[in-house]
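Yeah, one chain of the complex is gone here, protein chain that is, but the others are all in their spots.
This part shows chain A:
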């Protein structure tokens, strides 16, 4: 188990390096000159040159990359071109709300998706199955921003039930909880459909497996048969899917945070890109990618917990 975990961790390192490389060159291919942005529209050519010198932009590309990596290694992501605040500080302030939003979204959407999928699988072909699958197809097909705007319009604006702008405070306060409900519903909503569909497929598969017949032959009740012998085994493919969907979750977080003015990394990323704040944009890309890598690592470790064949080999 420890060996397996170390192996997974080691595999994450080249992926991380790749992300840093892409993050760096992505900013190089953007047809905007950061020095001009920094200098402002009225600056003279001399000023721009000076800034270019200061930012190291006139050095060869490989030297720039080396410098970038060296600073990164020391935990220095540079300062914002726009407001001169350290990128690490901005990221530190926004990462908490983003994590909060993701946890709150997954907290309700994954259990609900698994429950819906299991019910649909058990009563496959029935009206329950068709109803649940219709809902999940709708969930898969509707884009995040549409769900978000619909919720704002109905629950926030028309009925005035819930706040829809910004974070209300820490989650242990009433305001904090009220404020996170709509963003969490929006972001989680993207997840329910795919999880429900995948769970249904996997549970249907398992229900016809030989070991389920054995469980029934032992005289177990249907609840135990489904829970311990169908769903428990089906979780392995479902977890795989959740791992693959994490990319959508991060993308969804960017959109959701923007719609709900949620002070997270996603909104920071959008702002930085729109204002051509290169160091900030790079920083947010690194953090979001790191998040993706970490969640996938967690998924890999979950495999080992769920499947003794992985744990013990």
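The rule is short, and it goes like this: a contact is a pair of C-beta atoms (placed from the backbone, for glycine too) under 8 Å apart; a residue touches a chain by one contact, two chains touch by 3 or more; residues count from 1.
The rule we apply is simple: contacts and distances are computed from a predicted model.
What does the UniProt entry say the missing chain is called, choosing from "ABC transporter ATP-binding protein", "Anti-sigma factor NepR domain-containing protein", "Butyryl-CoA dehydrogenase" or "Cytochrome c oxidase subunit 1"?
"ABC transporter ATP-binding protein"
In the whole complex, not just what's shown, which of A:20, A:120 or A:215 touches the removed chain?
Of all options in A:20, A:120 or A:215, contact with the hidden chain holds for A:215.
Looking at A:29, A:127, A:174 or A:312, which makes contact with the chain not pictured?
A:312
Can you name the residues of chain A that touch the chain not displayed here?
Given the touch definition above, chain A has residues 208-211, 213-221, 224, 228-229, 232-233, 236, 306-309, 312 touching the missing chain.
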